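Removed from the display is one protein chain of the complex; every other protein chain stays in position.
In order of appearance the chains are A and B, and numbering begins at 1 in each one.
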């Protein structure tokens, strides 16, 4: 029966022009989305190149000045602008901490439009509370990007709905179902076979076009076959979920317009209403403390700090005896004070800032629970993770920058207190930042989840129909 | 025509699906309102506290050198506008506070979205979310088969044979679809108004704005209704009509805005923050530096000042030259910021105009923009807020620098302004633009809405005679 169904299903699809419509619309949507994704990555790269060039330019000026100083030439300007001072290097010539796009970044804009991809942590200043937001028109963030993730999460389900909502009901409404049911076959099996064939055709078309897009726009990703395979499988899994839903609706409701409405209802629920509601509930249940409050508190700490600076100073020196200078105390008084108060600021604000992280983590936990409820959420999370644009990636980037800023400080501050001058040699051995993607994408887990969800709803809702050989329910 | 309306409404009232959909929408509206009010009150309380606390921090900083105070700075906080609980607009993506310090103009920092999971990018359930995304679907649900059902049940021939005027029939059906949604919207806005006017500490609430919002959404629903009827007229079957209407809905509310984003970004890209800062630093380097007397422009200023007062050295000036130079430096820097932010603002305006021009693809876009603007949660408002904050910063800097200039002696870096004088700095206050100004600013969007109202309607009247 399968071979026969396969042959005629494809014949019917071709004759009804469905395949053509599908092919054309998918091709258009995917081309535009991949193109956009690629453009976004290019913009990100070009921004990175711009700041890198800027740094090179600044560096070469700095190196020239350094050379002059080393030769003993006199330089015009205040001493605190001379690159031979470690603090000048530390504050005015910071290194770039760049977050380069991943191979799959074009897939999903994720949070990449909100955050900056390069930061220059300085030797002093609030490195622990840096603002990573990028300059962007907020309307763009509100409306979002037309990227592959959007097409896959929002549009594919709609195409599936249009492609399958009346597989069975059409036969009933046309009248062929009575003739079919009078044949010695299990009608439920017959419907499922039709669905399976459509699933194979649909997924085949999508994956083929997707691979074509990748080959045209982003050949690089073929080097990471593991992730690519995971990506293709999770997309197939998401498509499967919607096919299973459509199967259930087809068999249970079996009326074209009711089917369409029910499926659209599910789409709205899963793609739009659930995520929006969960998000709203998440921020109500686990509200991040107001940033305004944080500002107030940090300001109060700062104020207290200034008042208590002298006390703090000795405390700090007790912690860092290697920095205590026997002579020249006056000369370095300023820096000691400064670093000491920064240190205290950092210590005192740590619990404050930690609140944001814990609340965010709680929200994330809520999301990871609810992704079992809405595969759209699961898909968004997975695609962002594959693309390296999830909030986890940006949080980790922040952490890496923070770690680097410590490294930077630890390199320069001792120089200051040991009264060393900064030289060309130091320049060549400055710590460099390199971003590592340390967030596991857990794609196989997500694939497992989406297949499990599909199986559970399949057997829960049409397991019974599978055993029932009569066609009575389908005909009425 | 009245008969047609009654008949359609009767059919609708008997449709179980309609009741379910209305029920779900109302539940969502209730959730949205409760969480919205809740958040609003919390945020507003926070805002009021923060303003008070920050002011007291400023006022109680004790005797201090004015320039230290300038570096210590203060904050400008964005008020929580009453209607922000109706439409969150872009507030999630813009910060609520700006640090006002010496020498630099800061961006509003800490957007809410960066403290939330990426789920926020799906959108947030708010009253406006239900009204702008879900209500049009109710219209589609009511109206998609208004004509096709008559065709399918073959009652259309019967109707025609009764001699009903086709235009009257079309208008009857059109009204019948529109009336339920209009009533529903009216109730939602009335209740919202009542809820809002019973809240305490509400900032800048006006019934007028709410009324305009109501009219705006009512107009949007009119457009959707007309299109739904039109599609139903032209469709061969209810299924096709439903699918076509939904495709239009998705095009309007999802695809067009996103496509517009990509166009806007491609045509008028924003600079990255660091690029922007580099450009400013570049300009600053060549200009007057209030701290650095070796700077070329600073030397020039010195010469000019000496000449103007007819003295040979700065110590002979009737005021503290250091304070004067600092203020001049500040003014110069402020000008640089103004220039660069003007460029940035221009890009934003260009981008938004790309969005608004794409309104010919989707009436959703002008409605979205107008709704944000009226609710005071738009990009537009945020720009106004940052500009006001900058003006205040400049005033604050002048206040402090002039104090050095007038009350201290040259070279006296230990000078301290009296603790009392900090209180003399006026408070920062920000009032949102007037409703009428907002509407004039959105002329373009209003014109597009007008077209969207008229063209489909005329087409509908014309098409009704053809079938």
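Please note the rule applied: a residue touches a chain if its C-beta (ideal position, glycine included) is under 8 Å from a C-beta of that chain, and two chains touch if they have at least 3 such contacts.
The rule we apply is simple: contacts and distances are computed from a predicted model.
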Per UniProt, the name of the complex member that is left out, chosen from "Cytochrome bc1 complex cytochrome b subunit", "Zn-ribbon domain-containing OB-fold protein", "RNA polymerase sigma-70 factor, ECF subfamily" or "ABC transporter ATP-binding protein": "ABC transporter ATP-binding protein"
Visible chains in contact with the missing one: A
Given A:72, A:175 or A:226, the one touching the chain that is not displayed: A:175
Residue touching the undisplayed chain, where the options are A:16, A:53, A:358 or A:420: A:16
Identified contact with the non-displayed chain, of A:1, A:215 or A:456: A:1
Positions on chain A where the hidden chain makes contact: 1, 4, 8, 11-12, 15-16, 174-176, 178-186, 190, 469-472, 475
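In the analysis below, only the chains that are shown with their structure count from here on.
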Interchain centroid distance [CA atoms averaged], chain A/chain B, Å: 26
Complex contacts: residues of chain A adjacent to chain B: 32, 36, 39-40, 43, 47, 50-51, 54, 76-78, 110-111, 114-116, 118, 120, 131-146, 150, 154-155, 158, 162, 166, 256-257, 260-261, 264, 268, 271-273, 275-284, 287-288, 290-296, 299-300, 302-303, 356, 359-360, 363-364, 367, 376-377, 380-381, 384, 390-391
Chain B residues touching chain A - in the complex, by the definition given at the top: 17, 28, 31-32, 35, 38-39, 42-43, 46-47, 49-50, 53-54, 57, 61, 72, 75, 77, 89-90, 92-97, 99, 107, 109-126, 129, 133-134, 137, 141, 145, 238-239, 242-243, 246, 250, 254-255, 257-262, 264-266, 269-276, 278, 292, 294, 344, 347-348, 351-352, 355, 379, 382
